[in-house]
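For this depiction, one protein chain was excluded, whereas all remaining protein chains were kept in their positions.
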Amino acid sequence: MGLAGNAAIVGAAQYKPEKYQTAPQMFHLEQVADLAHQALQDAGLHKDDLDGLVINGPQFHEASVFVPAMAAEYLGIEVNFAEVVDLGGCTAVAQIWRAAAAIEMGLCQAVLCVIPARMAPLAPNEDPAWMAQAMRYGGHSTAYGAPEAEFDLPYGHMGQNTGYAMIAQRYAAQYGYDKSAMAKIAVDQRFNAQYHKDAIFRGKELSIEDVLGSKLVADPLHVLEIVMPVAGGAAVIVASKEVAARAKKRPAFVTGFGERLSFKSPSYANDMTVTPVAEAAKRAFGMAGLSPKDMHAAQIYDCYTITVLLSLEDAGFVPKGEGQRFIKEHNLTWKGDFPLNTHGGQLSFGQAASAGGFSQVIEAFDQISNSAQGRQLKGCDNVFVSGTGGVMSEQGALILQGG
Amino acid sequence: MGLAGNAAIVGAAQYKPEKYQTAPQMFHLEQVADLAHQALQDAGLHKDDLDGLVINGPQFHEASVFVPAMAAEYLGIEVNFAEVVDLGGCTAVAQIWRAAAAIEMGLCQAVLCVIPARMAPLAPNEDPAWMAQAMRYGGHSTAYGAPEAEFDLPYGHMGQNTGYAMIAQRYAAQYGYDKSAMAKIAVDQRFNAQYHKDAIFRGKELSIEDVLGSKLVADPLHVLEIVMPVAGGAAVIVASKEVAARAKKRPAFVTGFGERLSFKSPSYANDMTVTPVAEAAKRAFGMAGLSPKDMHAAQIYDCYTITVLLSLEDAGFVPKGEGQRFIKEHNLTWKGDFPLNTHGGQLSFGQAASAGGFSQVIEAFDQISNSAQGRQLKGCDNVFVSGTGGVMSEQGALILQGG
Amino acid sequence: MATLKPMPQATKISAPFWQALKENQVKIQQCNSCDGWVFFPRNHCSHCLSHDLDWKEVSGEGTLYSYTLTRIPTMPEFADEMPQALAVVELAQGVRVNTTLIDVAEEDIKVGMPVKAVFDKVSKDGETLLRFTSVSNDGGVREFKDPLEGLERNDKGQVQVPVSNLAALYALADNEFTPWSNSIVVDQALINAFAELSGDDYWIHTDPERAKTDSPFKTTIAHGSLVQVLQSKLTIALPFEITGFQTMVNYGSNRLRFPAPVPAGSVIKGRSKVQDVSVSHKGVQVTLEMHIHVEGNDRPSVINDLVILYR
Partner (left out) sequence: MATLKPMPQATKISAPFWQALKENQVKIQQCNSCDGWVFFPRNHCSHCLSHDLDWKEVSGEGTLYSYTLTRIPTMPEFADEMPQALAVVELAQGVRVNTTLIDVAEEDIKVGMPVKAVFDKVSKDGETLLRFTSVSNDGGVREFKDPLEGLERNDKGQVQVPVSNLAALYALADNEFTPWSNSIVVDQALINAFAELSGDDYWIHTDPERAKTDSPFKTTIAHGSLVQVLQSKLTIALPFEITGFQTMVNYGSNRLRFPAPVPAGSVIKGRSKVQDVSVSHKGVQVTLEMHIHVEGNDRPSVINDLVILYR
């Protein structure tokens, strides 16, 4: 059942995270082609090797429908698998396993996974105000009949911050809450970011006091425990074993994955503190025939510090309720005994919309392929990657292994 | 490679096609739940059997993003596979094989595939004019930087009719064009529609003279060779062999499939007259270990008569260039020697947006499961189904087999 | 009434829920097939998909499942409630509701605490949101507090609305017209005077003889813009005065329409209402919708959406 491990990540590209105000503006089609080009070069492959495409569906600038067709035509490729994913921050992880599955089913030999996340230029007569208007409700749908428009917005429930904060509060009530342990997640990751040339917070070190002294946004979350949205974008090439054999870098085989979507608003979860990654990771480890202790690094989706805590627990790295102790007892940096988000995580690397999830995927590939430069782990063969969309609504897990 | 044939269609539901003006208006979430309920009843399954969801991504009324999460929450289900498809008229076929693949990978035991296509009610203060405005360019993107906005619309290239007409003209120049053969496609299908209680053109018979005497829209296509958009919607349950064993009806196993996306505008095709279904069908037949002559019926996506002609040829039912002769030499009705679109096809059953593609899938299931009432074929075990999106931009093929 | 905050729009499906709240009841759906409770409202059971649901009144009691205190407003419009205690309440029936907890001190909020419903009247029309509070608190209804209440009045009796009081400003946009103004007569002499002043001496305004035969109105009519400018002679008792601004600019009109003619000799009167209040970097913009009618005619002769900018 599941994957046999015959598909691998063979190349990747990622724009340096930048503030929206100063980042280049490019059409999304243009970004797709540019990122594909860079990722193919990284792999040492040619465009004509591509026969599959996985792209983000929503929020594509040039079209709201027929997005795969428009993108494939623009790239000049024909594909046997034309896929969109609409899983928010889980999209990157979800793209990778879908590409691997298409390859193992024999549909494709090389699949482009891509998410453009720089802003497109405005038309000469376009009013930028529409964008501010569209963002006003923090991504919550305001459509007539949308449950969130009717039952959340009137009370002030919107965006992501407060949902994650409520999950943290519930966790605190059940298991206790150690603020400094939570802050340490951000601090250790910031340490890692100092070793990644593209991290947005490179050059800005951080202490636990800094985190706890930063502005409280929604109890118990401080601003330095919340990701910063940036412009960016990423592409990853997933290929068959045969194609991987002629790629430039050491491939990262996809040997396990899982996906779980449990709700939109965590208010309707069976148990708010048991997150969907539990099921996703269980399946991923089972598929790979490995366990959390076999992992040489964990690249865990980190929109908030609480996401990391719950993912560590629910993915099986530490028993439920013991995550905070674990965090304090371990050095989570790339130099430490539990290397976590060795690129800095999205908290310190930057979150380029749903392409932010690729930062974790690409860091896993960088570590496995020995491309992690100053932060390279020794003997990094097995890496766990997670993705999280919405308010822990949808989560995915990958096991990547050096081949 | 591909599917082992361990997943099957076990239940389905489909709204009767109705004119938009008179059809009930329902929220898309409401339609999803209602269609799921009906399809589960058809299968004899319970909501809690569902652990996978495949839904249309774009044009979902209540949300433009996080569509699977919103729909799953509304249904009250948790899923291990949360999928959207953005392949226009090919979406239904594409949903089915994705569901089957998820099942064969062991992710799911029962997957809901669903496309709501009735209109949602307008909010009390909502201006219906926005909808007319949005439809003004026939679904062509008008976004700044969209190639079709820049290089097609200024010349009048838009919508689907003229693209299909140009494909027909090219075909005519290469292979000749027999108007009455083309009209016969619509006529034979209309005959079939007389035997389906829900067909929109039931009670209205048609002759070749009627078709050729109907208004010419874009040479060589007459209005009676072009589908009529209607309100509707459909759901199909795909389940594992184990679940299928306890379903009410004879299951239709998915033993082969293929998908191919070649362009957005057929102007950029390598050869406009060789359509993507060629690759898709080849893969599907190969996977199932069957050939076109093994099929007991063909349910071929029929947005236009030309689509049917090219699909018959490119899917391998008849050699290239000989389709028109074949059509004249065979009785394509359910009573005939080559049963084609035995429900009437979308041309005579009605095209409910991208749910229209489900009419072919469901007719195949109805025939295999002996539910086709007055138009039931005898001994119908193997059915070919195709789907077509855009202007033959993206096509898919399914081989369904009674188990 | 315009409010600062997003308001729920009831659908055919959810209407009984909102109607019950107006009547100070919590009603949720229960499935007749599986007995499961359903929230938010749907046309099918979220446990078994049955369509056989009934609305049932429940006590509105439950426990606090989780909460957070917002230290930055989730939208600027919620600034007046800061910090909001955003909450998830689990009703006794097991369903959860997104809401806000009110009238509980920060230090007294505990996950798991028993809570009860508060019917919060958020508009004059009785629109009601379902909030919760500690069971140890009194009362199940929070009456609508008019944001204009308690504000001072000037000697004309107008409520004094500081330009900084957004809630009160929004409350002005209540879609209620003022009483009618005084009436004035628009006679031929006035029309002639305006014709001379403006230069618009078209016969339809100035030639009663010709109008009798040639005009569809069979008499002369006033210039639309004459009636428009006569608004200065119509004393309209706006119930408020905006205060505390640096400058007030008459921005012009967003819409000026002349839907009905004013025949010479007509008596006209006017009234207005606040159509919209909006806040931007330019300041606070108030749009007054001014209507001038010929007495006895339901159709206005002038509609003038006057925009005034305060900063």
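As written, the chain order gives the labels A, B and C, with residue 1 at the start of each chain.
As a convention for this text, a contact is a pair of C-beta atoms (placed from the backbone, for glycine too) under 8 Å apart; a residue touches a chain by one contact, two chains touch by 3 or more.
Keep in mind it's a predicted model, so treat the numbers as computed, not measured.
Enquirer: In the whole complex, not just what's shown, which of A:K16, A:H37 or A:K320 touches the removed chain?
Expert: From the options A:K16, A:H37 or A:K320, the contact with the absent chain belongs to A:H37.
Enquirer: Which residue among B:N6, B:Q41 or B:T142 touches the omitted chain?
Expert: Candidates B:N6, B:Q41 or B:T142; residue touching the omitted chain: B:T142.
Enquirer: Which one, C:A10, C:M75, C:L151 or C:V229, makes contact with the chain that was left out?
Expert: That would be C:V229, which touches the missing chain.
Enquirer: Under the stated touch rule, tell me which residues of subunit B contact the chain that is not displayed.
Expert: 136-138, 142, 144-145, 147, 149-159, 161-162, 165-170, 172-174, 215-219, 221, 265, 267-268, 272
Enquirer: Just the residue numbers, please: which parts of subunit C touch the chain that's not shown?
Expert: Contact residues on subunit C toward the absent chain are 190, 193-194, 197-200, 223-226, 228-230, 232-233, 250-258, 303.
Enquirer: Take the complete complex as the reference. Which residues in subunit A touch the chain that isn't displayed?
Expert: Spelled out for subunit A, the touching residues are 27, 29-30, 33-34, 36-37, 40, 46-47, 74-76, 121, 123-124.
Here, only the chains that are shown with their structure count from here on.
Enquirer: For the protein chains shown, what form does their contact graph take: line, ring, star, complete or other?
Expert: If you draw each chain as a dot and join those that touch, every dot ends up joined to every other.
Enquirer: What chain lies farthest away from subunit C once each centre is taken as the mean of the Cα atoms?
Expert: B
Enquirer: Give, as an integer number of Å, the spacing between the C-alpha centres of subunit C and subunit A.
Expert: 43
Enquirer: Please compute the C-alpha centroid of subunit A, do the same for subunit B, then give the distance between them in whole Å.
Expert: Chain centres of subunit A and subunit B, defined by C-alpha means, are spaced 34 Å apart.
Enquirer: Where in subunit B do residues touch two or more other chains at once?
Expert: Within subunit B, the residues that touch at least two other chains are 27, 29-30, 74, 121, 123.
Enquirer: Specify, in ascending order, the residues of subunit C that touch 2 or more different other chains.
Expert: In subunit C, residues 9, 11, 13 touch at least two other chains, as defined above.
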